[in-house]
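For this view, one protein chain was removed and the others were kept in their places.
Moving on to chain A:
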């Protein structure tokens, strides 16, 4: 038997074994590095043509808030001028038709209406509200309740202007006089957590844009005659082709995606 031939065969066998071992060694190391961070999710999203700004990964804190129904709108209704006012006692909602409509365009409407709000004879408690482009459409301008504790994106604390043919002609208003902290502050999910979680749950389609991601308080339930609010992430996703936007809501305490519930409806389960 040719000993030299055996040597060559052995050399080839061992050499291919080395290559195999080296490759599997490298593979295992790559797995470790990729599973240890979730930056990979972010880059994967970019690859799928989902555009978004920098995601804040800082964890914040928020509270359970409560409010009692109040008639502050009804009590001050006499202050309003140049409008026809109706008040719904059950929903504590004020509906007003303006005597003289206000001309606005998409570009200047924020500026004009911000100014309009400043006067108490135009809108009650106008300073407690802030424009929310995320919730507004061309025919509706939504102002949300705002305060030291944060914004409230909810039908119970909202000011909505209706725009018809480029003119603001009426508005509906609900108001929460004061929010009380019901429980010590709790940590909430960061923007990055929420968006990567939405992506992982196939809630963000390819070729879309995350146009807004805000955390705001929204009504959870009504108990013992008080309304309870919890922090919720409102993420607006806009399809780049159809230009259609949809809003996804995520419970900021638990990170659970809130499904099949419209803004302010109580058909929502906390878990």
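We take it that a residue touches a chain if its C-beta (ideal position, glycine included) is under 8 Å from a C-beta of that chain, and two chains touch if they have at least 3 such contacts; residues count from 1.
Keep in mind that, in the parts below, contacts and distances are computed from a predicted model.
The UniProt record for the undisplayed chain lists the protein name "Regulatory protein YycH domain-containing protein", from the options "Regulatory protein YycH domain-containing protein", "Coenzyme PQQ synthesis D", "Cytochrome c-type biogenesis protein CcmE" or "Molybdopterin converting factor, subunit 2".
Where chain A meets the missing chain, the touching residues are 4, 7-8, 10-11, 14-15, 17-18, 21-22, 24-25, 28-29, 31-32, 35-36, 61, 63-64, 66, 68, 180-186, 193, 220-221, 223-226, 228, 230, 253-255, 270-271.
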